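The structure that follows is given in the form of C-alpha cells.
Of the protein chains in this complex, all but one are displayed in their positions.
Take a look at subunit A:
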Amino acid sequence: MQKVIETLLIGLSTGSIYALMSLALVLVWRSTRVVNFAQAGQAMLSTYIGFEIASRSEIFWLGLVFAIAAGALVGAGVDYFFMRVLFKHATSGPAAVVAPVIATLGLLGLIRSIVGLTWGGEFKSIEAPASTDGFSVGDGTIPFSDLDVLIIATVSIILIAVAYIFQRTNLGLALRASAYAPEIAQLAGIRTARTRTIGWSIAGAVGGVAGMLVTSNNFLSPYSLDLLLVFGFIAAVIGGLESMVGSVIGALVLGIGLTFILNYVGTSLVFIGGFSVLILVLLIKPDGIMAKGKARRA
C-alpha cells in the first residue's frame, strides 16, 4: 500500500512538470495551429539563462524569475520574427501546413546549437531549492521529497495564474476569442496578431518554468529537455490538443501511469508505455479524453 501511495505522489510531481510543457504546447496550438517542437529549445534557452542567474546569485527563485522572463521574450520573439513572416509567405497549399512544423524543428536545432556554442555540451546542475532527501515514513524513507512538494506547489500556482488570466481577464477573453474565431475577434476590435504573440509569450514563460523545475532534480544539457517535450506532447494529445484543462489532466495521468510502470515493471518499459498510450489514444479517442461531441473547451 505504501508503495502505491509513494508511486502516486512521485507520479503527481513528475506529471505536474509534464503539465506545464503540455500546457505550453496547447496554448500555441490553439492560437496558431502549430505543433511547436521549438518549445523544447525555447525552454532550454530560458533554463540556461535561469541556471546562469541561479548559480551566480545562488538563489534558485531569482533564476526562476529570469527563466520566466526569458521564456516570455523568446516565445514572443519566435512568433514575431518567425511565425508571422512564415504565415505571410506560406498562406495556402501543402506548404502552409508543413512549413510551420518544419520551421519549429529547424528552430529547435538552431537554438540547440546556439546554446551548445554558448554554454558547451557538458552537464550543468542547478542547486535544488529544497531538500531532495525523501520523507521518512516508519523505518524507511520514500523517494518523495521536499523538492517534490515544492514542484507541485509551484506548478499549482502557475496553473492557477494561467487559469485566472484566461477565465477572468480581458486579455484572456481576447486570447480565447482569437483562438476560437479569429475573424469575429478581429471584428470586435481585437488586434489578433498581437494577441497571438502574447499567447506565445505565455507559453514560453510556462515552458521556462517547466525547464527550471525539471533541471532542479536533474542535469541541464542541450538535450536534457527533449524527453520533457515528448511527454508534454503525449500529454497534450491525451488531452485532445485543444483543451488546457485536458492537457493538465493528460499530463497527470501520464506522469502517474509512467511512474507506476517504472516502479512496478521496470525502467526499460517507460518509453514503450508512453508511446503505447500515445498510439492508443490516437486510435481509440483521437480527439482526446476531454472531447464531448464536437464541443471545444476552454
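As a convention for this text, contacts are C-beta pairs under 8 Å (C-beta built on N, C-alpha and C of every residue); 3 or more make two chains touch, one makes a residue touch a chain; residues count from 1.
By our rule, contacts and distances are computed from a predicted model.
The subunit not displayed here is recorded in UniProt as "ABC transporter ATP-binding protein", chosen from "L-lactate dehydrogenase, Fe-S oxidoreductase subunit YkgE", "Peptidoglycan-associated lipoprotein", "Beta-ketoacyl-ACP synthase III" or "ABC transporter ATP-binding protein".
Within the complete assembly, A:174 is the residue of A:25, A:40, A:174 or A:214 that touches the hidden chain.
Of the listed positions A:40, A:54, A:70 or A:190, the one in contact with the omitted chain in the full complex is A:190.
Of the residues in subunit A, those that touch the hidden partner chain are 170, 173-174, 176-177, 180-181, 183-192, 295-298.
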